[in-house]
Structures are given as structure tokens and as C-alpha cells.
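Got a structure for you, written out below as C-alpha cells; questions coming shortly.
What you see is the complex with one protein chain gone and the rest in place.
Now for chain A:
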Amino acid sequence: MTATAENAAPPFIRLRGITKAYGIGDALTYALHGVDLDIAKEDFVSIMGPSGSGKSTCMNILGCLDTPTSGQYLFGGLEVSRMSRKQLASLRRYYLGFVFQGFNLLNRTSAIENVELPLMYRGTPAKKRRELSRQALKIVGLEGRESHTPGELSGGQQQRVAIARAIVTSPAVLFADEPTGNLDTSRSHEIMELLVGLNQEKGITIVMVTHEPDMAEYSKRIIHFVDGHVATEKEAA
């Protein structure tokens, strides 16, 4: 390794040569082949690219939900690929927030209980937990829907519960996979303003996948994915 200079001041998040293969034998295909990516603290990055270009796969690896086939992932200078399952869980618990493309809420569980869940694992006391969850739901515009279960909410409302659950812990990094995919334009802009606020006021690093240029405009940088690797990188205006 020649990277003595790099090691001296590593960026917050660094991917080097990340690959992800699915299937075995003849069916072996690469969803990612060699992703290099640096994300600084308090950055706000949008990932764009055609469907199937590996955006979600990359987000899952960044969110420590999936393990890459090869490559290096550094988070705050620590080598994620060398971490134990428990260390990865700690990372997710205390530093990361994740908004899934498919929401992934607990069925038959009220909105507020869904939002409370990450706080529960953090050991936040019950009263504080309620208060923070209420607040988070209010921020995403779901005041009064606390006791609704996902089945009783529309797709857009479920998406907002998922966002509330991801931001309730004020994570160091928020990963959001198409967080406005199910929202109308005005609601989408509201959510984007919320993310910008979190980024500016709380210094939360945000990595977001979107295919709407309008939404990408809110971020500081846009990264384009093509065929499982980063195509071009340009500073957003």
C-alpha cells in the first residue's frame, strides 16, 4: 500500500474496489464491479443511475446490511470488512440510519412503535423514547397517525414512517434508498428540506439514492452509477 498520505487523513467513508457477486458458477453475475467512493463528514451525496446499476446494492453495503464480495470499506478509519457481526450491529445501532426502498416496517405494529424500535435497542428510557418518536413523526407530517399500523397507511405515509424511524436516533450517517419514490412532489420537497436541515443543523452525513434530478439538486454532490461502478462525479451547483 502506497497510501501513507491517505491514511493520515482518511475520509469519513471510503470504498475501494468494492465488488458484489450474485449466484454461483455459470449464473455468477456482478452487481458491483470495483466501486471507489469517498464521502466526507457532513457531506450530502445523491446517487443516481439507471435501474439495475447497483445503487441499492452499494447502499446496503454502505449501511452494513450486506457484505461485499471483495474490496475495502473504511468507516471513520475503521475497516468494516474486518468487523465482527456484533461490531457491525453496534455500528448500525449507534451511527447509522437506513431508509429502505421497500420501507421494511413491522406489520401489525403501530407507527410510533416502529419508530421507537431503534431507540429501544439503544436503551433510551421509555418516556424519552415516546417523546422523540412523536417528534420524528411530527417532522415527517404524520402527527395524529401514531397508532396506525402500516396496513392502515398509504405507501407515502409508510415511507414517511420509515424516514421517521431512520432519523429518530439522529444517526451520524443517514442512508436513504429512494426516500421520495412514493411521495407526491410537494411532499418530496418537504422531505428534501427536512434532510437538508438535518445535514446543516445536526451535521448528519446523508447518502441518498434518487432518480429525480429535482431531488438530487438538494444535495451537495451527485454520483452517477453505471453498470455497477461509479461513472462520473461532479459537484452539484
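Rule of thumb we're sticking to: contacts are C-beta pairs under 8 Å (C-beta built on N, C-alpha and C of every residue); 3 or more make two chains touch, one makes a residue touch a chain; residues count from 1.
Just so it is clear, contacts and distances are computed from a predicted model.
**Q** Given the options "Response regulator receiver domain-containing protein", "1,2-phenylacetyl-CoA epoxidase subunit B", "ABC transport system permease protein" or "Metallophosphoesterase", which would UniProt use as the protein name of the unshown chain?
**A** Looking only at the record, the undisplayed chain corresponds to "ABC transport system permease protein".
**Q** Could you tell which one of A:A21, A:L65 or A:M83 touches the chain left off the display?
**A** Reading the full complex, the residue touching the unseen chain is A:L65.
**Q** Check the options A:T29, A:S70 or A:N104 and report the residue that touches the missing chain.
**A** Touching the chain that is not displayed is residue A:N104.
**Q** Residues on chain A that touch the omitted chain in the whole complex?
**A** 60, 63, 65-67, 85-86, 89-90, 92-94, 96, 98, 100, 104-109, 113, 117-118, 120-123, 165
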